[in-house]
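Only a single protein chain was left out; the remaining protein chains are all shown in position.
Residue numbering begins at 1 within each chain, and the chains themselves are lettered A and B in the order written.
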Amino acid sequence: MVGQVVISGLLAGSIYAMVALGLGLIFGVMRVLNVAHGPLLMLGAYTTFWLFQRFGLNPYLSILVSMPLLFLLGLALQGVLVRRVVDAPELASLLLTFGVSIALVNLAQLAFTSDLRSVEYLTGSFLVGPFAISKPRLAACAFAIAITAASFVFLRSTRLGKAIRAVSQSREVAQVCGIDVQRIHLLAFGLGSALAAAGGSLVAVMVAIQPEMGQVYTFKSFLVIVLGGAGNYPGALLGGLLLGLVEQLSSLFLTAQVNEAVASVLLVRVMLVRPTGLLKGRV
Amino acid sequence: MAPILEVDGAVKRFGGVAAVNGVSLALEPGRIYGLIGPNGSGKTTLFNCITGVDHVDEGRIRFKGVPIDRLKPHRIFHLGVGRTFQVIRVFPELTALENLLVVTTTGYAEARARARELLARVKLDRLADEFAGNLSYGQQKLVEFVRVLMTDPELILLDEPAAGVNRTLLNELLDAVRRLRDQGKTVLLVEHDMKVVMGLCETVFVLDHGEKLAEGAPGVIQADERVIEAYFGR
Partner (left out) sequence: MKRWVPVGLLLLAVALSLYPLEATGYGVRVMLQLFMWIALAQSWNLISGLTGYVSFGHVVFFGTGAYASSLLIVKAGLPWPLACLGGGVAGALLALVIGWPCLRLRGPYFAIAMLGLNEVMRVIVSYYEGLTGGGNGLSLPTLDASLAIYYAMGLVAAGVTAVTYAILTSRFGLRLMTIREDEVAAEAMGIDTLRYKLYALMLSAIGPGIVGGLSARDQGYIEPISVFPLIMTITMIVMALFGGKGTIWGPVLGATVLFFFQEAVWARFVYLHQLLFGAIIVAVVLLMPRGILGVLQQKYNLPRTI
């Protein structure tokens, strides 16, 4: 029983981790709380849906489309709007991204209607010993791991990735070292959006797609960032897995409704005890 | 006479670095002390630990015999320790008068009278209703200085009072400090301007790399080779 739960938790957690990494990049680099993160994920899901619907494109291949598409949207959002509130007090960025978020959701409602959509591609489970592993979840987890790993390789080893980490630690010092901070901000928002889109594409196969689907992911991503520590990218990974585990574990003991609250309660608890995150974060 | 402030083996670490590394000093009441040292020697950190803005990791700090190293800044203030800041921290959207008013807990009328009196002492009474953010640098410095005096603290810590201040204003400030000492107050100031330190302070502490390097009368310190080396050598 517990083993099953652990497996489910890790599978779900890997997606949380990837999406939260996106949010974490934006917060770490710009100290912007991107409330529109969920809607970006939603747009990724819709991209996958329409490509599947119109062209029969394999949902997992559609990631190759949704990620660049939302990357560009992220660049646009940052370049036009978000960059104006990067240095403002956090209220400004919260409100701005909230405004963007409801605008995106409304646009989606207009364009796609609120009808529930789904992508019927992969269903069923593998049976490995006593455990049932859902196929779509496993596939999603595999891709999430791959994308997250690629992201970390990018952050660790490439020049741009290192620049991102530098700006996350200290913008002034990075500037003095000749890093074009504006470009890094654009990149961070674009990457963050792309990661959200990837999450959307992966969950499109598993959940009902509708304009408001992203909201819950925004909140959970916030939670993961808090758990893992702001600006602590490996922390986001651990935080995501932790959240996945905790959610699945609590579903053993609590009713479905309260399950939602687990995320919130966890958030408030952690904030009170260690606001800088369970791991070392940068406030 | 019992020391008014005792710092006993204070250690404060940030990450792996010890900004203050085992500093001990004692201040006798009614004297003017100086705290000098090269940049990064731990002077402001020590100030922050004394005033509760930061807390020491090891060691004790006692004010009039009472341990204050675990207290919050506002409690330490009410015990009788006032401070100014290296970078001026007036409240910009409050008037000069209001900047002083918020400090005391006495009755409104009494507080207003005292605030006006203090502002008059530094010749700022006609600017009492001007927003502090609109005042000049020097005027803001004066406001910050008299703000500390609103509750008549016994120990006053001044963080770089001479920074960015013209000669005339500086002399006024120094006279004010001497008057405070004459009233029996104790003053500890951090300063980089050596002329100010040598001319004003009766005893000088020298910090270097978080440790107390030397302690003594200005003339002695000036001639101390270790001090010279800390500032210019290596």
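FYI, a contact is a pair of C-beta atoms (placed from the backbone, for glycine too) under 8 Å apart; a residue touches a chain by one contact, two chains touch by 3 or more.
Keep in mind that this is a model prediction, so the values were computed, not measured.
*Asks:* Looking at A:V6, A:L64, A:L81 or A:V181, which makes contact with the chain not pictured?
*Replies:* Counting the whole complex, the residue in contact with the absent chain is A:L81.
*Asks:* Any idea which of A:Q53, A:N106 or A:T158 touches the chain not displayed?
*Replies:* Of these options, the touching residue for the absent chain is A:N106.
*Asks:* Give the residue, chosen from B:E6, B:E58, B:E98 or B:D125, that touches the chain omitted from the document.
*Replies:* B:E98
*Asks:* Using the touch rule from the top, list residues of subunit A that touch the missing partner.
*Replies:* 27, 31, 33, 81, 84-85, 88-92, 94-96, 98-103, 105-107, 109-110, 219, 222-223, 226, 255, 257-258, 260-261, 263-265, 267-268, 271-272, 275, 283
*Asks:* Spell out the interface residues on subunit B facing the chain that's missing from view.
*Replies:* 51-53, 72-74, 77-78, 83, 85, 89-94, 98, 101-103, 105, 108, 111, 147-148, 151
Here is the rule we go by: only the chains that are shown with their structure count from here on.
*Asks:* Averaged over CA atoms, how far is the centre of subunit A from the centre of subunit B? Could you give it in whole Å?
*Replies:* That gives a centre separation of 48 Å.
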